[in-house]
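Note that this complex is displayed minus one protein chain, with the remaining chains in position.
Coming up: chain A.
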Amino acid sequence: MRPGAMSPGDPLVSTCKHQAPDSSQQISGLEEYSVALDNDEAAEIPEPSGPGPDQSRAIETEDGMWVLAEGLGEQGVEEGNQGAWNSGSFLVPYIIMLIVEGMPLLYLELAVGQRMRQGSIGAWRAISPYLSGVGVASVVVSFFLSMYYNVINAWAFWYLFHSFQDPLPWSVCPLNSNLTGYNEECEKASSTQYFWYRQTLNISPSIQDNGGVQWEPALCLILAWLVVYLCILRGTESTGKVVYFTALMPYCVLIIYLIRGLTLHGATNGLMYMFTPKMEQLANPKAWINAATQIFFSLGLGFGSLIAFASYNEPSNDCQKHAIIVSLINSSTSIFASIVTFSIYGFKATFNYETCLSKVILLLTNSFDLEDGFLTTSNLEQVKDYLASSYPSKYSEVLPHIRNCSLESELDTAVQGTGLAFIVYTEAIKNMEVSQLWSVLYFFMLLMLGIGSMLGNTAAILTPLTDSKVISRHLPKEAISGLVCLINCAIGMVFTMEAGNYWFDIFNDYAATLSLLLIVLVETVAVCYVYGLRRFESDLKAMTGRALSWYWKVMWAGVSPLLIVSLFLFYLSDYILTGTLQYQAWDASQGQLVTKDYPAYALAVIALLVASSAMCIPLVALGTFVSRRLKKGDTAPVA
């Protein structure tokens, strides 16, 4: 045993006073096992004879795991709000996908972590030395995620700081230069869109026009990284405590918003839209694909953080119960948040619909000099018919300007990308009373969710770094965290340029999606076929004392891999059918989004993103194979 490493049986403990081993020593003790495993006997997994995690820490990490899952779930809610749920009939596919895909895969990851008792890299190395690339790929994906995700926090900070003004800056358009009217771009778009595209992002017309770094979002990004650094400074112990706060506080705000949202005028329209399943949308496979992807990301599968958290659990811990509870909490949070979202959505749609109607009424009243207040929403149709019949020529002049207002079309409008969280909600908030309060609450909640997710991500990156003895010998923990934050912040400055939002969309759409699917597929196949499902089952039974139900076996071995493969095939066919990849660019002259093709170098970046994490798996396998061959070659002549 390494000198200095403590164990309860050590007689020195009772007489000579020492400091209790802290978690860093414990983790390095586990690291030793993974070093020992490299020597060929990967099949034999020694029982850790070091100090077992004490009960209190196990409980803390259990709860930490739950709040991590909730935090990731709320991140998934956020991502889900970013376009995956622009149809009202997502409930049915969501629940089915949860039962078929979410729970089994979550249970699998927790079981692997609890069984192998190591972080993601070590755990997969324990299953098979050729597969440690899976853990490396998870770390790479987490690295990409942390690079771009903090920009959302920067935007949330920006909106939060701007919420302390009366009136809210996104509720009124700025005036043009000679003070006779409003800014042209703002007139064509809406004031919330103008604030988002022009004053927050200062977006350029296409991805090629880079522009310079905008100092305001850059400042907010620096602040966001400082806050993240503050939380992870002390390592996993302090992160656990912060995660409690950042995961529970949004619940309070959500409840307040629920009460406010349900009492809004028009909220019931949104709720009815959410709960009525539309048969034709259910038949569309895209709804199922979206639900499956949504479950994936909201549960945080494939990031390695679940394995890392579960490795701190007691071996006899009932992880099946945990998996079910965590996924249920996660999905009920999502549904709860979506109720709030849809009630606010309904309010916004109703408000826009009524504004549209009053514009039509005003137009007709002015053109025909009708008495003010004569036209109301109830008699609008009759009066229109009467006018059409009595003054046909004048009516046909006015007709092109009359918009057809429809509540359905307002509810159906989908906003893509992160814009949803910022544009739709701010548009709804500006119409509420005491809008400053609601705005502050909402962006504070968004910040909590975002920072909670960032903590999980950075913990996933930092754990292997601080565990590796090479680095931790030279640099203290604070310096490693600081360096990681600094590098990510510097790279994140790319997203604060004028074209930054387009690069952000690239990262958002491609950095994590395909790679995570691949990682989880390899995980499932590895556990079921490489390690052996029967062997894993007997391990679990020996560890927890409970037999594995047939349902999990069927799911792990058959249904889930098939599902993931079909998701893959769908994405590939989608890409092949549409030919090239396209993106939405903001056209300032028209005041709306237009579709453009990605230039070649952007496509290259996309390919690099996907490949760099996916290629880890075969590359590391190849490397292990080669190094083993070399070692065998070295030892053969000696023997």
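Here is the rule we use: contacts are C-beta pairs under 8 Å (C-beta built on N, C-alpha and C of every residue); 3 or more make two chains touch, one makes a residue touch a chain; residues count from 1.
Quick note on the criterion: contacts and distances are computed from a predicted model.
The complex appears with one chain absent; UniProt names that chain "Collectrin" among the candidates "Cytochrome c domain-containing protein", "Collectrin", "Interleukin enhancer-binding factor 2 homolog" or "Integrator complex subunit 11". For the options A:175, A:399 or A:542, the residue in contact with the chain missing from this view is A:175. One of A:162, A:384 or A:596 touches the chain omitted from the figure, and that residue is A:162. Set against the missing chain, the residues A:229, A:438 or A:495 yield one that touches it, A:229. If you put the missing chain back, the residues of chain A touching it would be 3-4, 11-12, 15-19, 157-158, 161-162, 164-165, 172, 174-175, 179-182, 219-220, 223, 226-227, 229-230, 233-234, 365-366, 369-373, 476-478.
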